[in-house]
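Have a look at the structure below, then the notes.
What you see is the complex with one protein chain gone and the rest in place.
First chain written, first letter: the chains are A, B, C, D, E, F and G, and each begins at residue 1.
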Amino acid sequence: MDREKIKKLLEDVKTGKIDIDEALRTLRAFPYADLGFAKIDTHRDLRKGFPEVIFCKGKTLEQIAKIVEKCSSQNAFVMATKADREVYEAIKKVNKDAVYHETAGIILIGQRSGAIGKKSILIVSAGTADLPIAEEAAVTAEAMGNVVKRLYDVGVAGLHRLFDSKEELFNANIIIVIAGMEGALASVIAGLVDKPVVAVPTSVGYGASFDGLAALLTMLNCCAPGVAVVNIDNGFGAGYLAGIINQMGEEK
Amino acid sequence: MDREKIKKLLEDVKTGKIDIDEALRTLRAFPYADLGFAKIDTHRDLRKGFPEVIFCKGKTLEQIAKIVEKCSSQNAFVMATKADREVYEAIKKVNKDAVYHETAGIILIGQRSGAIGKKSILIVSAGTADLPIAEEAAVTAEAMGNVVKRLYDVGVAGLHRLFDSKEELFNANIIIVIAGMEGALASVIAGLVDKPVVAVPTSVGYGASFDGLAALLTMLNCCAPGVAVVNIDNGFGAGYLAGIINQMGEEK
Amino acid sequence: MDREKIKKLLEDVKTGKIDIDEALRTLRAFPYADLGFAKIDTHRDLRKGFPEVIFCKGKTLEQIAKIVEKCSSQNAFVMATKADREVYEAIKKVNKDAVYHETAGIILIGQRSGAIGKKSILIVSAGTADLPIAEEAAVTAEAMGNVVKRLYDVGVAGLHRLFDSKEELFNANIIIVIAGMEGALASVIAGLVDKPVVAVPTSVGYGASFDGLAALLTMLNCCAPGVAVVNIDNGFGAGYLAGIINQMGEEK
Amino acid sequence: MDREKIKKLLEDVKTGKIDIDEALRTLRAFPYADLGFAKIDTHRDLRKGFPEVIFCKGKTLEQIAKIVEKCSSQNAFVMATKADREVYEAIKKVNKDAVYHETAGIILIGQRSGAIGKKSILIVSAGTADLPIAEEAAVTAEAMGNVVKRLYDVGVAGLHRLFDSKEELFNANIIIVIAGMEGALASVIAGLVDKPVVAVPTSVGYGASFDGLAALLTMLNCCAPGVAVVNIDNGFGAGYLAGIINQMGEEK
Amino acid sequence: MDREKIKKLLEDVKTGKIDIDEALRTLRAFPYADLGFAKIDTHRDLRKGFPEVIFCKGKTLEQIAKIVEKCSSQNAFVMATKADREVYEAIKKVNKDAVYHETAGIILIGQRSGAIGKKSILIVSAGTADLPIAEEAAVTAEAMGNVVKRLYDVGVAGLHRLFDSKEELFNANIIIVIAGMEGALASVIAGLVDKPVVAVPTSVGYGASFDGLAALLTMLNCCAPGVAVVNIDNGFGAGYLAGIINQMGEEK
Amino acid sequence: MDREKIKKLLEDVKTGKIDIDEALRTLRAFPYADLGFAKIDTHRDLRKGFPEVIFCKGKTLEQIAKIVEKCSSQNAFVMATKADREVYEAIKKVNKDAVYHETAGIILIGQRSGAIGKKSILIVSAGTADLPIAEEAAVTAEAMGNVVKRLYDVGVAGLHRLFDSKEELFNANIIIVIAGMEGALASVIAGLVDKPVVAVPTSVGYGASFDGLAALLTMLNCCAPGVAVVNIDNGFGAGYLAGIINQMGEEK
Amino acid sequence: MDREKIKKLLEDVKTGKIDIDEALRTLRAFPYADLGFAKIDTHRDLRKGFPEVIFCKGKTLEQIAKIVEKCSSQNAFVMATKADREVYEAIKKVNKDAVYHETAGIILIGQRSGAIGKKSILIVSAGTADLPIAEEAAVTAEAMGNVVKRLYDVGVAGLHRLFDSKEELFNANIIIVIAGMEGALASVIAGLVDKPVVAVPTSVGYGASFDGLAALLTMLNCCAPGVAVVNIDNGFGAGYLAGIINQMGEEK
Partner (left out) sequence: MDREKIKKLLEDVKTGKIDIDEALRTLRAFPYADLGFAKIDTHRDLRKGFPEVIFCKGKTLEQIAKIVEKCSSQNAFVMATKADREVYEAIKKVNKDAVYHETAGIILIGQRSGAIGKKSILIVSAGTADLPIAEEAAVTAEAMGNVVKRLYDVGVAGLHRLFDSKEELFNANIIIVIAGMEGALASVIAGLVDKPVVAVPTSVGYGASFDGLAALLTMLNCCAPGVAVVNIDNGFGAGYLAGIINQMGEEK
């Protein structure tokens, strides 16, 4: 298609429809267009209804409010992560449609499109304190139109709780494992299933957990293959990654 | 199926075909069967032709030879990773069909089944020194029946080499990015494509690369979503993970 | 016992007392029962009166209150660790029997059973600032029914304080050593006694103590054998570990 | 010149213009003068109007106020970095000419001299949260008399935003890249331009960004040559370094 | 007993049996005797037949040979750890009774006493490469007179191998878990049993295993209570610790 | 002296002046007396007037108050370090003679003895923010009776400030160098003088100073010999160490 | 110029000199040309005579030989870094003009162009063991056409050696400081001069130098402004960076 556009341009130059200077200007903007970054990005948003994501941490309330204001004027959906209640209130002022998923720390503006396909993502968390990250992953994947199931508080200290739910494990198309402390849950699950496992270390723990480092290393060294690791506490990243994997092979 | 087997067992008990003690013995081995670990493992191997994987590092030549001998008597395919030439020669003695992929450090025994589906995995590596890990990923994914394409030596120091191949980037179903030093290639590619990116940090580099730590942290902190990270130098893990993701939605 | 239950089930199937579908349903719940996780857990609690342990850090007050409410409705004893006064007040509202061990940061609900056996655990701490962790270990071990003796503030900067109490060291069945800063106390005591030493590094210190890392490494590298290390500030873990070791060989 | 001064002194001694004791006093101050520390420092300030820089972090408000008071009595310009509003108010009391650049955390007293030369420093930042450090660099370089251009929020997650501004990249005499998280922006830009790149890792991020360590390592391992790295969050250092490089070859 | 010895000495002084100077000399050697270091050490060796342990790493062959020569002249048993074949040959020259446990890297001289009690230590290892450390623990515990059972190669990547042996897990008095890579095996086992678990991280692995650091942190952060951690690759320490715990409550 | 005491005791036993049981009781307390811990400690305090030191960090106000109350009832001098104003007020209540050195964070009770000898300790600090640690060292050394001179704010960014005071450097008997950030000041001074240099890294700095780690490593790797390093921010330790070195060879 | 080329192409299309398909082919290679990657790279090499740089570490001898062969067929100059004698011999076989700078570990093929301008780069190294990195920087900068002066073995342990050469310090246009161990030399020099200082930490040292980490942190925390840091042992990077800075404002 882009090839056609350039061919047309060259023909227009040849026939004198546009003069050389104008052609030059058009070609000046061409490289990244040809690379398709911006346009594809824009198209994808319009087509899938997937929200621009605003990472709130480190931004002032004023900055967030302005960004949301601009985004929501251009997009049907806006999504903000790592948002506390204060952020929510600032956003609420510029857009009263903002919905706050408090545990997940996510703010959504606009209607989410319906679920795509029937395959589900299972989110498994080790402990109650991992809930915020688990919900961040869940809300993200749902916002992308995925069917999400939750299996919380099934840490390795009592594996039977996990095995009680083995049907859910085997039925999932992809599994997100959220665990802090020693993070061994990812290894155990990856040893049981043949689906991709997205492992999210959390900063839950104390002492030699070193704010999630222990769980991160555990997950990276997982001896069962099929495990993808994301950053500590990166529920959004896990939800997004699982989301695009889950939708592979689905009609959109 | 497993349900059927147990039903049959119970019927046999009822009809007196087998006595209670024998049923008890059978049921004693049941839990893990019900969990489906071993069997599924075995079935998957026979069905997909996917090799048992022997991690050679840290094992003696004698141990490796014995494991290969046993594996190859039971499986159509055997796969050994992180194998140097010495390992290959030890294996060659117990199984003359062993084929050595030297750059990948992988030994394969047995015929691989044909490719499953048409979707391809693209393996992108940053530098020539990353080749062994890139090939480890490539040979692994191919051994699983995936179509693999290679795009090597396109590090961020000369992004035009990467952009020359943007069609290949956009056509791939999933991309494995192999990079040492600062590992920025994963971020750049994840910013361009909407497919999952499996990022493999390598220990290539010196000084503050700290044997791959720098690339690992870069990849974990990737601000573009859709990136799955595996352990440093874990070409096998990346190939396997990309392989199972690539086959999602494919008829097998 | 579990074997008997299954035998009975099979006999019931044989004699037609229960039909095959019902047997199938019963067996479906069997694997983890056979593995003995949940049941044994439950039995152990009822039998020993040892409390379910709730790790409070990272949980909201609402979550803690709900968990305590549910636990105390099912168990004679409930134990919560790393609990500050705010947590205590939240628990107090749902269960007025809650007793707060403030220095230990532990909340107990219900009567503890009497001490099992006469062998004692000696808890030795290096400094006054280690007290909270020492008490966490002490209260935990006592809650399990152990005889606990305390020997506080005997750091290596004044070894004579320790040697004054050498009788207590030699009489203990097992010793828990609590120390921050350089953590050398564990090495010194392990060099003196032939009993197991459970070493707990604490985050007490500053500068190059790196929040307990220095003490942790010291204890792991202890050249005197017989030392078991637990996580930094993990008084509960040390108390629990020493508790089960102390009760080995005791009639319960 | 200094040689001339001493020669003159010796001649004055010879001719008796000054007596030996006076010469001795003068020479007593000579070593560092000959080394050129103090004088050159003083001269450079008077000549260039470049402010003495007060690093506010870790100093009490009283100390800062006293230092500013003394500095502003001796210098036409005073500059204080890492200053919050509280610091500004303390300084305002001792010198009402103090101007506060709030985002940059910089306080300036006195008139800055006009821009030196026409070559410009381009400051590129990856995200909105990097703004304070970017502005710290910008205000510093401007205070030194440099022409500064800003190109903010062009992180690698959307490279097209960067490529839209490639003219600005190519026209800059030197580029400061400010990035947290994975810090890959420095590598990408250094791969595009042949000008020096001053890379500033920021502590923006979470989890395995380890307060800027990830970005720091990325930048240090940059495989594209021409990158100079400064400390995490050291906007001032980057602005100063770029400032003196930018003025090389300029008439002053 | 020591009290009696001193009482006797004092009586001898009173009755003039020994003069004051001689008593003084005797008392000069008293403090540590009273502290019971050396003597108890010696007595314990004679009584239990437990060998003096020589840590071979970092010592020259000459030093080791001399130490062994002296030890074996005074003790019925000598034990040397971390010994390669070269060390064995050097020891063999000074004592031809030396027996080499090659996988364990342990050399024993002299007859071991028979097993004490019937309770057994179970040693569980995750992979084949962990064998040397597992054997170091096993040979150590056996040398102390413990009954040792081995359960090797049951890593979490295939949990069914572990569950096949759950009877052995439940029957053991104490369990040593040896694991490298992510070290999750300790967590899984500690979640299953109510006996003490001694966890030994090994340096087996690569990349982000950081020579055993990943496994060490995993084990320290184990969320199931009852886990004691020793140094990376410290098979001897684990064997010794489990040995003394196992013998608690046994008649010796 | 201690020898004499025991001799006397034995003579008293021989002559029947004291009976055997009493002698036994006396000897029971003997080991550490013979080792000289407690008594020597006590004697040293009385003789030198050097205060017992209470490390306040991590202790509750109640604990500190009680310790101070007990110490000041037994000692002429009491010293408390890392004490903030809140601590001071708590101490003031139990002992109104308490004097607060606010910058140093030290509280002293009682009169210090006069200076011992004439040799002086020079305390050199790199920046204004290092003042609290420098003063902690200074007040400590003075409390021990040393002559202390101060040379503050002479960091390596302007070495002429240091060289202006080279006489003071050469005249000092021992030098304490206090520096954060890169901590290079210790290397520079150790390269100039032939006296011992006690180097104190401080946590002053940001980013890659990693709370004093950078300065600590710099000082440990100092290529000029004669440098002793203490913990990060350990002004007390440096003052004490320099104090006992300074008094070597002095008549006390 | 590139603008001109495209304008010319468009005019040729207009006038029919080249047909549309040919123009399309030419434009297909255009994006990165417009971005200036490949072409500018090529042009710069031809114009400046600056060699393509091959990083040898981690590449096989065969790979290096092939890369050199291809490079030297296309470029007048080829440069290979981190090359040992074995690499040199492999290169020598494919190109007999290869010249080996052994200390620098650099191989150059082809004539270097003459020096550009008169401003010089001064390379200062702390110790003899830093020589390889210093020479790597020196040979690199010279290969780019810079005048390089060397000032070796002037570490901070004997600052007078440095001050003896202060004229050279003041005369240099830019200074590269090479230092291992504590790396304080960069701070000292940056405190003396007002020119940019490129600091290269080296892995020279032992113990807590942690393979260059100590020197790296020192240099990053340098309190004197104007310091640019590169990777540990990155002599090439420093030489290149200093080279492009040195040529700023020069007529080329």
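Quick notes on this one:
By definition in this document, contacts are C-beta pairs under 8 Å (C-beta built on N, C-alpha and C of every residue); 3 or more make two chains touch, one makes a residue touch a chain.
Since we're looking at a predicted model, the values are computed, not measured.
Looking at the complete complex, one finds that the omitted chain is in touch with C, D, E, F, G. Within the set C:142, C:164, C:182 or C:233, the residue that contacts the chain not displayed is C:182. Seen across the whole complex, the unshown chain contacts subunit G at 127-129, 131, 158-161, 163-164, 180, 204, 206-209. Residues touching the missing chain, restricted to subunit E, are 29, 31-32, 35, 37-38, 41, 55, 57-59, 63, 67, 82, 201, 203, 211-213, 216, 231-234 (touch as defined at the top).
Interface residues of subunit F facing the missing partner chain: 35-37, 40, 44, 53, 163, 166, 170, 173-174, 191-192, 194-196, 198, 216, 220-222, 225-232, 236-237, 240-241, 244-245, 248-250.
Just so we're on the same page, only the chains that are shown with their structure count from here on.
If you match contact pairs by residue number, over half of those in B-D turn up again in just one of D-F, F-G or C-E, and that pair is F-G. Per-chain CA centroids place subunit B at a distance of 59 Å from subunit F.
Distance from the subunit A centre to the subunit D centre is 39 Å, each centre being the mean of its Cα atoms. Chain geometry summary: the mean Cα position of subunit E and that of subunit G are 55 Å apart. For subunit A, the set of residues that touch two or more other chains comprises 31, 35, 37, 127, 158-159, 163, 191-192, 207-209, 213, 216, 220-222, 225, 231-232. Chains that are in contact with each other form these pairs: A-B, A-C, A-D, A-E, A-G, B-C, B-D, B-E, B-G, C-E, C-F, D-F, D-G, E-F, F-G.
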